[in-house]
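Note that this complex is displayed minus one protein chain, with the remaining chains in position.
The letters A, B and C name the chains in turn, as written, and every chain counts its residues from 1.
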Amino acid sequence: METPLAYYLFVGAVLFVSGIVCMATKRNGIAVLMGVELVLNGANVNFVAFAHYTPLGLDGQIVSLFVIVLAAAEAAVALAIALNFYNNHQTIDVDRGDKLRG
Amino acid sequence: MLANTSIPVFEQLFNELTKTLPGDVFAFLPELVLCGTVIALLLGRLLGTDRWIPGHWTALVGTLIAFGFSFNAALGGIELSSVEATAEISRSELFSGLLINDGMTIFFRLFLLLFLVLVIALTVLSGIPDNEDGPDFYTLLLGATIGMMLMVSANHLLILFLAVEMASVPSYVLVGFLKGRRASSEAALKYVVYGAGAAGVMLYGTSLVAGLLGTAEIDQIAGKLSELTLTGATLRTILLGVMMILVGLAFKLSLVPFHFWCPDAFEGAPAEVGGFLSVASKGAAFALLIRVAGQLAGPAAVPPEIPVPGLEGLAISLAIGLGLVGAASSTFGNLAAYSQTNIKRLLAYSTIAHAGYMLLGVSAMILARHAGDTDLARDCVSGVLFYLTVYLFMNLGAFAIVALVRNQIYSEEIADYKGLAKQAPLLCVAMAVCLFSLVGLPPLGGFVAKFFVLAPVWKAGDIHPAMWLLVGVALLNTVFSLFYYLRILVAMFIDDRPTGQPVAKPDSVDKLYVALVSIPILLLGASPLIGKLSQAAEDAARDLFL
Amino acid sequence: MSNQPLFWIFALLTCGGAVGVVISQNIVRMAFSLIVSLGSTAGLFFLLEADFVGATQLLVYVGGTLVLLIFGVMLTASGPFQQIRVSPGETFLGAAVGLLLLSVIAFTVIDVEWDTLNAARTEASPGAESGNTARAIGLRLVGIPADHEIGVHEGRGGRTGYLLPFEIVSIHLLVVLVGAAYLARAKRRVADGSTGGEN
Partner (left out) sequence: METGWQAAGDLETTMIPSLAEATIRSFLDGAIGNAGWASLLAAVVHVALVAGFFGVPAGIFIWAERKISARIQDRLGPTRVGGRFGWLQAPADGLKLLQKEDLAPKAADQILFPMAPYIVVVSSLAAFMFLPFSDGWIAVSLDIGLYLMLAVMSLEVIGVILAGYSSGSKWALFGAMREAAQMVSYEIPMAICVVIPVVAAGSLNLNEIGALQGGWLGNWLIFHDPFTFATFFVYFVCATASCKRAPFDLAEAESELVAGFLTEYSGFRWSFFFLAEYASMFAVCGIATLLFLGGWHTGIPGLDESVQGLRGSSASWPLSWLANVLGFGVFFVKSSLLVCVQIWVRWTLPRLRIDQVMMTCLKYLVPISCTLFLGAVIWPLVLSATTGKTTLLGEPLGERAAPALEIQADTTMTGREGDLP
């Protein structure tokens, strides 16, 4: 018996929701980035599952490949920015940056 | 046997590739020139030639060449259209349907490249990247622009995500470009955190849409939608996917409730970067939104008498939803701008408000297209394009003046602008032009632009009466926005300059630049140029609904 | 061939890791949960016969991006085993919102009758089952459909070549690299009387 597509989609949904909750509740900048990675992976699970089960076909796999690469690029920049923030503020707490208000 | 099968296969592959590739590459030339410029900038740094040829010259020359190429392409389009005005022209697919090359692509390419030239010129004048950091700055600027140019021509959900990422990630760095300043790094962190989250949500929505429709090509969405029976879970899934995609785009457009990054990012970023993001990023995002949203309204070919089950609800709820978001954005932007003391922050809120106005046009477009009124839909799009063009000049003008004044008085607080008119009259007059145009007072470009956007929205009220309400809200907002813009002008023109404040002595080149940017605002308010531009915008919108 | 038990193992690890990231208070344990989650996702990819994607997930994501993230954790942790304090109310709110969102997505996406929707794919050929997708992906980059995809798509579908994104992403990576390097490095040359007074 083949695993139904919905199971995979549920895994993707769990990843996505965990990522969203992680982004919403964590204050540590790097923890928020981890949430982003989870969200992107949720989408990737969807894409690969669709590639296997739907007429989307290989397109889904190729999209997920590009997503992996783009996520790496984004993580690199986000980390550089986070480190820069840390150098200026001696903390990585996103809420601790309070110069910009209004 | 292998020899028999595999050699023709390679030949076929080669033929396949060479058949369309040269044409595609030629149409893609402006982007390629920008890519080449990025590499030239890096090579210049590697070989040390950037000491003699500063980065901004390389970037400027590259952008001008790219501009020339796309201008050439645009001329070709115009010539064609004058010959056979009715035929569908210049809509072609590039790279096996990944990109689309139509009037709107050409229009936005010109728009972005013109803007890039102006921004580079501004950075040369204001000197925000010094010679040391110039190559990095322009690499990022050009990289982001390449992403935006892909955004305007995207025809595939992968390109959609790729282009948004390409436009966003360099922007994150640009916002934090003044890396030693606390505010700058804070702005960049907030921007990147929220931006990455929004991109992730958008990707998830993309996956749902692609999976449900079984295709990732944007121009096939409408057709596939009409094949589905949009009921129950299928409709909910597609709505969820579309909403998530729109979240990503709304983030780029800084629409309420995804606007919170915008004031922080703009205040922390250098004014030049703020100007770049507020215009270029918004323009590209609007192009993408128009393309995607147009498809979501269902196929234009199906007459409205033959309803596709469920599509009705999808299109109308989408249109009304976008309209409400637009109205909320402009209201919120204007209200929040009222209490600002920092001019960049104020302009950021004004940006939010303006995105709201333009969004009304998009929502009316969806409605009109769904009702089968393609002419009205075209008018809506061309109105948005016109607005964006005027917005380019007035917003860039405002940010440029902020940047140039900052170099003189080392402040971006409105309180420090007091009495500036006596020291730098030309700058202040130009600022007045920009701000009045942003309000939308006649006879400036902003007025005409607002008219072009809101008139079709009003007309769309015949299809759904909510549009009338939205126009009413927009007009009310316009009146209201006058007051906070006036605060700046009051400070500049009426208040006296306190003693001991730094004196502003702008260079003549600065004045020339400011004049150059603000004169089009006047021309677009009262001159034959209006007709020219609106014609170009209509041309651009025409290919969209065939 | 029954992959069901393997699916359950990987799915539980993936979801457990993801939940672990959310509920963990220690940033390094969060990172570890993330590794577990993303690594098991690669396992799911293998089950879905996307071996190339799975390998890329391991190589780029787990072996590259996450290492980078852990680096970031190490460089920014002000003390060993930094704890993130979250108030109970916030935890409750987060959990509630998360469950709500999950049920919305779950009851939306899973309710769709995927089987009837994907009836078009029933005549999938053996090529789809082999799982050796590297070659097919390579061909798709230049716009040649894999054999089991022929006839599944109408129009240009399945003929999409991904040469453009493949090439353009390199420019993107270059630009991103420049940006990240700019932020990370100190001033290179001493600015002698130049206009750079911002820093």
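Side notes on the structure shown:
To be clear about the criterion, contacts are C-beta pairs under 8 Å (C-beta built on N, C-alpha and C of every residue); 3 or more make two chains touch, one makes a residue touch a chain.
From a predicted model like this one, the values you see are computed outputs, not experimental measurements.
Of the options C:L44, C:V62, C:V109 or C:V176, the residue whose C-beta touches the omitted chain is C:V62.
If you put the hidden chain back, the residue from C:S103, C:N132 or C:S170 that touches it is C:N132. Residues 1-2, 26, 28-29, 32, 35, 39, 51-52, 54-56, 58-59, 62-64, 66-67, 70-71, 74, 80-81, 127, 130-132, 134-136, 139, 144-147, 150 of subunit C touch the missing chain (whole complex, contact as defined above).
The rule we apply is simple: only the chains that are shown with their structure count from here on.
The geometric centre of subunit A is 7 Å away from that of subunit C, both derived from CA atoms. One simple way to say how far apart two chains are is to compare their mean CA positions; for subunit A and subunit B this gives 25 Å. Taking the mean of the C-alpha atoms as each chain's centre, subunit B and subunit C sit 28 Å apart. With touch defined as above, residues shared between interfaces to two or more other chains in subunit B number as follows: 158, 162, 165, 169, 172-173, 176, 179-181, 208, 214-216. Contact with two or more other chains is made by residues 105, 109-110, 117-118, 120, 153, 157, 160, 162, 165, 169, 172, 176, 179-181, 183 of subunit C.
Residue ranges on subunit C touching subunit A, taken from their complex, read 2-4, 7, 11, 14-15, 18-19, 21-22, 27, 30-31, 34, 37-38, 41, 44-45, 47-50, 52-53, 56-57, 60-61, 64-66, 68-69, 71-73, 75-76, 78, 84, 86, 90-91, 94-95, 97-98, 101-102, 105-106, 109-110, 114-115, 117-118, 120-121, 128, 133, 136-137, 140-141, 145-146, 148-149, 152-153, 157-158, 160, 162, 165, 169, 172-173, 176-177, 179-181, 183-184. Listing the residues of subunit C that touch subunit B in their complex gives 104-105, 107-113, 117-118, 120, 142-144, 153, 155-157, 159-165, 168-169, 171-172, 174-176, 178-183, 187-189, 191, 194-196, 198-199. If you check the complex, the residues on subunit B that touch subunit C are 13, 16-17, 28, 31, 35, 38-39, 42, 93-99, 127-133, 136, 139-140, 142-144, 146-147, 150, 156, 158-159, 162, 165-166, 169-170, 172-173, 176-181, 208, 212, 214-217, 220, 228, 232-234, 236-237, 240, 270.
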